[in-house]
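With one protein chain withheld, the remaining protein chains of the complex are depicted in position.
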Amino acid sequence: MPMLNTQGLTGHYGDFQALFGLDITVGKNESVSLIGANGAGKTTTMRAIAGLLSSPAHMIQWKEQSIGNLRADQVAKLGIAMVPEGRQLFPSLSVEENLKIGAQSARSGPWKLNSVYELFPMLTEHRHKPSTSLSGGQQQMVAIGRALMSNPEIILFDEISLGLAPIVIKQIYTALPEIVRDGTSALIVEQDIKKALQYTDRFYCLSEGRVTLNGDSANADQHDIVQAYFGN
Amino acid sequence: MDWINIIVQGILIGGLYALFAAGLSLIFGVMRLVNIAHGDLIVLAAFLGLTVTASIGIHPLTALLIVVPIMAMVGYALQYLLLNRTMGDDILPPLLVTFGLSVIIQNALLEVYSADPQKLQSGPLETASISIGSINIGVLPLLMFVVAIAVIGGLQWLFYKTAIGRAFRATSDNADIAQLMGLNKAHVFGLAMALSLSVVAIAGIFLGMRTAFDPASGPARLIFGFEAVIIGGLGNLWGTLIGGVILGVAQGIGAKINPGWQLLAGHCAFLLVLAIRPKGLFPRVEH
Amino acid sequence: MSVTVTRRSNASTIFLIVALLAVVLFVAAPWWAGRAELRLFGEFFLYLGLACLWNLLAGYAGLVSVGQQAYVGFGGYLLFALAIHFNVHPLLIVPVIALLGAAISVPVGLLVFRLHGAYFAIGTWVVAEVFRLSAAQITILGGGSGTSLPVSVVKSIAQSRSDRESYVYWAALFLVLLIVSISFAFLRSRQGLALTAIRDNEQAAESLGINISRTKFLVYVLTAALTAALGALIFLQKLRISPDAAFNVNDWTAFVIFIVVIGGIGTLEGPIIGTLLFFLLRESLADLGTFYLMILGVVAIVIMIRAPRGIWGFISNKFGIELFPITRRVL
Partner (left out) sequence: MQQLLSIRNLSKSFGSVLVTNDIDLDVPQGQSVGIIGPNGAGKSTLFNLITGVFPPNSGSIQFNGQAISSFSSAKRCRLGIARSFQIPQPFSGMSVFDNALVASAHGAGLSAKAADAAAIDAIEKTGLIEKANVLAGSLTLLERKRLELTRALASQPKLLLLDEIAGGLTDKECQSLIQTIKDIKADGVTIIWIEHVVHALLAVVDRLVVLDFGQIIADGDPEITMASNEVREIYTGIDADA
């Protein structure tokens, strides 16, 4: 049974159409990646699901409930969390306050301050520092921790490894199985195709706002993906 | 001795100006909104105080218990129903809508209360004073100053130590991302305006106890508050208190030299700060 | 492929003809209109002038000032001071007042340009208050209670009252035509092109070689000069001045803002439509007193929220017409 699926999802920025009828499904416990070139519509898809971009209600289904027209805060309370592109921490909040604000939707579950610090021990010593004083990698950990604090049932990672050093990317992917457990699903935007296929169960390749290829990550054909990537 | 007295009185009136400024500073901090109707809302609160004290015969300070919640509700409704529709990158809509509100409130007050100056009667408190050496300190101005410190201290605590303060700061940093955390922007903004108008209510009652007011008194209050904010430095609440004090002292000194120069001296102090330190005396340090 | 660039359109040509007819009609007004109408027309022109200038300032340069009454009052007071104490013909000194308005706006502008957005708005208001309070200190001009223009000065304009009123009326008509023409010519010029670009997108304008702060400053000084000239005529029509009347935020800024917002900000046509509507409302609702002002406030708020580009924005969007040919067309 799918937890989350989009049905013919369209998306517009002003008079510009970015998505043309997307059908994407994420099941319970599944991790799914979205790949595609710049401007393919990956971030738009994420924003639409998270409620930052309003859609007709039926286009996004969450556990058989139509949620396309809900506001982002209402979507968050349903258990859909997002780690936005470029971290987007709150600069006037300390590291710990950033984490605490993640718990705003007051959902219960295993993730608390302590468990986030256990997942990313290096954050502990920085807990009272302003979030802007951290390195990019540490900031990404805070952003992930912040999303986890809402004890989500699905996490949307937009550009999970963007601008991060290889060693940090490795740390984050190492933590991923820890994050995606006990019924939590993940939808991941990743520009590194190899990593996307390596760490997720299934993938969707987008081009110009349409799904051009999808399937199981394990059986993916590199050549087909490259074709789909450029939409030729 | 005269001069010391003038400075002390100026400092104390500065507390009232800081109260005018605190609500203005607060909503600017949370949602980058400058409320042109701020002064008129202070006067509205004073008139509300007048109605409450006159109809049930209570002391103006007791009337705070009624006026503060009413103004808070007005603030929430105003923000939620009207001002939230104007929030965006363009500064013109909020500016013009609050400007329109200012005209509406002034004329509505004129219609209901007439143009006659009014005052809130606070009984013996009006004349009570403490003597320190040759300086007489009025109990009412002293109370106002203490309340101003308490209000600013309270706001500071609320902003930096509570969950709602965290929500204010997060929404101020990035409203979209705050929304992703489950914070409803419209509600958070409503709460911020409710808080701002609670402070406005306190400012209005003290204004009414301290001086006569009429429906046209609002704009001058807005300007005093604005000057205190800019002198003190944007986004710095304690700086706002110092800004209010500087304004009060400047006005006192101006009035001492020539009664016609009271307000002029305050404005000149503001323009001087603007010319020398455009970011104010104590700008907030960015992280 | 050879191409030509033109700005004319059918709508603009028809408008030009209608406008010229209207001008002829208004020039002849002293012969066909009554005293009250003449006064009303004069007031209409002066408000139209204020609206055009505020629109240039806020709608194009993005400088939302709520302190333009500073220049209205400055112009008025200067007229009284010069006419009373230097014994010059009041109408002849209006150009001098415009120059002095420009001169005073330079230091003021340097100061208030340190503030941005809404803070700029209130900063300009503070300056207007400083002007008002300073005017109240000038005892030779009546201090806080103000003064009237002496009969000798009034008579120097013209001996008979009707002649005098006609002259002041023509001066107002001439000045507003000048302001509309200057705005029009300015917007068609290179600087106007830059200003329109700034209106639409400051970042792109800067990256294409436009000096944004200089352009804005130029507009600020230009509007200050012409606003001072309007102020001089406003109080020449009233024959009496006081600090509260001269530097009144409601009369000289609030109404003007409402006019521009209702008519359509950021267009040349908007202020004309807004002023027409403002006078229609005023003439029909004036008996309502304070309620009239509240209605005006409500209308402005509703327009700002529902149709931020005002009545003209709605019309031009729907029909794609332009009465003042500014947009160049490639044929």
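In order of appearance the chains are A, B and C, and numbering begins at 1 in each one.
Following the convention adopted for this analysis, a residue touches a chain if its C-beta (ideal position, glycine included) is under 8 Å from a C-beta of that chain, and two chains touch if they have at least 3 such contacts.
Worth saying up front: this structure is predicted, and the values here are computed from it rather than measured.
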The complex has one chain that is not drawn here; which of the drawn chains does it touch?
A, C
Looking at C:Leu38, C:Leu82, C:Ala197 or C:Ile259, which makes contact with the chain not pictured?
C:Ala197
What residues on subunit A make contact with the chain left out of this view?
15-16, 37-39, 86, 91, 132-136, 139, 159, 162-163, 165, 191-194, 208, 222, 225-227, 229-230, 232
Since one chain has been left out of the picture, which residues of subunit C touch it in the full complex?
1, 3, 5, 190, 193-194, 196-197, 199-201, 203-212, 266, 327-330
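Just so it is clear, only the chains that are shown with their structure count from here on.
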Connecting every touching chain pair, does the picture come out as line, ring, star, complete or other?
line
Compute the centre of every chain as the mean of its C-alpha atoms, then state which one is farthest from the centre of subunit B.
A
Chain occupying the middle, per Cα centroid:
B
CA centroids of subunit A and subunit C: separation to the nearest Å works out as 54
Between subunit A and subunit B, what distance separates the C-alpha centroids? Give it in angstrom.
43
Which subunit C residues touch at least two other chains?
none
In subunit A, what residues contact two or more other chains?
none
Note which residues of subunit C are touching subunit B in the complex, please.
58, 64, 66, 111, 114-115, 117-119, 121-123, 125-127, 129-130, 133-134, 136-137, 144, 249-250, 254, 257-258, 261, 265, 290-291, 293-294, 296-298, 300-301, 304-305, 308
Quick check on the complex: what are the subunit B residues that touch subunit C?
33-34, 36, 82, 85-86, 90-97, 99-101, 103-104, 107-108, 110-111, 219-220, 222-223, 226-227, 230, 260-261, 263-264, 267-268, 270-271, 274-275, 278
Quick one: which bits of subunit A touch subunit B in the complex? Just the residue numbers, please.
50-52, 71-74, 76-77, 81-82, 84, 88, 90-93, 97, 100-102, 104-106, 130, 132-133, 146, 150
